[in-house]
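Here the complex is missing a single protein chain, while all its other protein chains stay put.
Then we have chain A:
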Amino acid sequence: MSQFASSDRYIVSDELAKAVDVAMAIGRPLLIKGEPGTGKTLLAVDLAQQLGKELLRWQVKSTTKAVEGLYQYDTVKRLHDSRFGDGDVGDIAKYISLGPLGRAFELEEQTVVLIDEIDKADLEFPNDLLHELDAMSFTIPETGRTLTAAKRPIVIITSNNEKELPDAFLRRCVFHWIAFPDRELMARIVAVHHPRIEDELLASALEAFYRLRATEGLRKPPSTSELIDWIAALRHADIDPAKLLGARLPFLGVLLKKEQDVARVERGASGGGRGGRY
């Protein structure tokens, strides 16, 4: 009943839905990897919405440190207050603010925590979180306060595979690789974003899209989000679906973001043969 499933805004494959269920049931973080634009981040957003739980989002950057997800101690403010301000600087707790993971531990209700793009951070970053994710508890040394999660938060971690994650970390995660959607799933995904799309346009656009993706040697093959934008552009300009099966695609720049890719596709198209059949 509470099993995770596709919603009217987010389409999920059965294997991914199962992985989410498993992660929640055995209380382990769910690590999601996959091509950019396959909806890794949206998964957490949608899961939180489906379960009616608060989503705490932690966007990881190259400079992010593990402890920032737990808490931050604003020493500068405290120093400033001690010299120029009023207020009680003896109370260190006043200068401690909790990070997303810290807040999740503090709240009574179960929450969904999204650790987005964990691969952006330093290589040691995931290792620094091992204990906290295992025990779901940490201590703030400055105040001696220990926070233990009342309800284990559901942790969703996404990675774009830019760095390898340490083995010890991987062992503790439930893992799912979001495969690129096949046509059938893609049609459902598009329908979520363009509910009133005409069948003919959808079919032609998908045909053109998958043919384009199959082009040899693309540096950045177009992804789901680009397809959705492209269809929006097509609908806006009221393009005749039959045109999509021709050699030259309209709004190619929406699908391909690299000059070399555009050049390669156009070369292939003007080379005759392939496009002529349609």
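Note that a residue touches a chain if its C-beta (ideal position, glycine included) is under 8 Å from a C-beta of that chain, and two chains touch if they have at least 3 such contacts; residues count from 1.
By our rule, contacts and distances are computed from a predicted model.
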item	value
Undisplayed chain, where the name is taken from the UniProt record, one of "Fe-S cluster assembly protein SufD", "Pyridoxal 5'-phosphate synthase subunit PdxT", "Transporter" or "VWA containing CoxE family protein"	"VWA containing CoxE family protein"
Of A:Leu31, A:Leu47, A:Ile189 or A:Ala205, the residue in touch with the unshown chain	A:Leu31
Candidate in contact with the missing chain, chosen from A:Ala17, A:Leu130 or A:Ala150	A:Ala17
Per the touch definition above, residue among A:Lys53, A:Lys94 or A:Lys163 touching the missing chain	A:Lys163
Touch residues of chain A, complete complex, unshown partner	1-3, 5-6, 13-15, 17-19, 21-26, 28, 31, 33, 75-76, 78-79, 82-83, 123, 161-164, 170-177, 179, 184-185
